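Below is one structure, written out as structure tokens; the observations come after it.
In this view, the complex is presented without one of its protein chains, the others remaining in place.
Let's look at chain A:
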């Protein structure tokens, strides 16, 4: 019962394109041709039960809109790019160069508790002797502190740097220079009497050697090896180019091709193979069974409480089996990201670059371009005309207030009507054409009828505009559709252009509705239900499927469906009586194809820009140049769950 009804998902048109639009700098011309090739695809009914549909259906709120492509953009057809990196704890921005060299963690004073991940705070540890002042990192939640791992700091700033130079327990780590010096000395085999003492300390140090030492050793070894082998490489001894340099790849490729070609007349020993690391000085750590025994002994002594949980171990970036091995975890940086259209590379969203600001500079969300659709059950369910009493009182105000229909249990085979309201967010009036398969796809096809498939929605103008510019707006504009007798404009003609006209308009509309229909307010084919400033409501009639009987064919067969509504013979080919429902098969989902046509004001881009190809420039009645635009997409209305016939 995780679904809450009704819902609306919009299918991003990028899913119907067989390949993703090529990434810039290829022209967007190509993708448009692709789209045209897919016209046949468009003819197919969108099936929300297709496993692929999961990848293209999004709530309207999650979608963006590219103004240049005039198309909906979903996370799949938009590119993300990182604008800046910042620490969520201290809100300092890290330059991307620093992120590349120092990693994606805060290098200031921000750390997380290795026990519970709370942010750690730097606290002074007061002593009777004021000169003895030291600082610790402590967790305000679980009371862990860096004292647990024997670390205290001399200064309250640059904690990360101080921590880097300290092992757990407080002993200093060797700096890189010191390590290199020690290694060189050992290599030379210096055992002078004068350095005897130092050597002793080195040996002591070896016992607590850690991962950093291994890494620095193996790194030094390979640096040496690179220097030696590249001297004999076919391209000569340019030592300054390491394997990390940009030209490295081409040189390596060259090395392979050249070596194969020239091997016949080039002495082989010129290319000296790289030696493998050998010995501890070169960073090789051999398996030591004694170490394992030590770990077991340690486990015995510290017990269950002294070991780190798996989760805690995973937060550490090195082996930490015991609580005493844990290190404070530097806070992970976060990013601010912009999104671009994958086709034309225009920016769709861009947050303000200031870290502390949550505002956006550019935000082209689909909500501002695509009509929102809301579905409501129509109550009371219209009774047959004979049973309905003659209308005397004014009909109930629309839309109805309390839906008595339980969307979690729609009765099978009983026609149910729903009000579908479309709100136009655009500043131009639009013509909407809705199409839906007569029978929903899937094993159990429900019969769906849109009583008024084509209608107009007014422009999203200012509230006051409606009242002030009454007649002109009502009479001009796009010509009314065949079915939609624009009640809104007719009422507008009569109402007074005063600020208080809204109520009067409403009353007039209601009176007109009563007069027009000459009967109870009832859904009528080809007529809109109600409309307002920038919204129009139509009626959708659904006959939920019988879950005990499968549809004649799994394919939506329009003619067959319309010819014998409500009566399905069970298919002899399929095993009869298969009533076991798959997950959510009883959910009534209606695929609806929405096409929106409107005439927009001409923009400079349309005159000579790339969009001029398909945009048809027309002149309206007043002689203004307008651009005809069209937007079409599939969406899915989740109506409810069908209940089984008891």
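The rule is simple: a residue touches a chain if its C-beta (ideal position, glycine included) is under 8 Å from a C-beta of that chain, and two chains touch if they have at least 3 such contacts; residues count from 1.
What we mean here is this: contacts and distances are computed from a predicted model.
Enquirer: Can you pick, from "Beta-Casp domain-containing protein", "ADP-ribosylation factor-like protein 6", "tRNA-dihydrouridine synthase" or "Dynactin subunit 6", the UniProt name of the chain not shown?
Expert: "Dynactin subunit 6"
Enquirer: Going by the contact rule already stated, which one of A:61, A:102 or A:126 would touch the omitted chain in the full complex?
Expert: The one listed residue touching the chain not shown is A:126.
Enquirer: Consider the whole complex, including the chain that is not shown, and state which of A:66, A:115 or A:438 touches that chain.
Expert: A:115
Enquirer: Among A:147, A:296, A:362 or A:581, which residue is in touch with the absent chain?
Expert: Considering all chains, including the one not shown, the answer is A:147.
Enquirer: Name every residue on chain A in touch with the hidden partner chain.
Expert: 115-116, 125-128, 141-145, 147-148, 305
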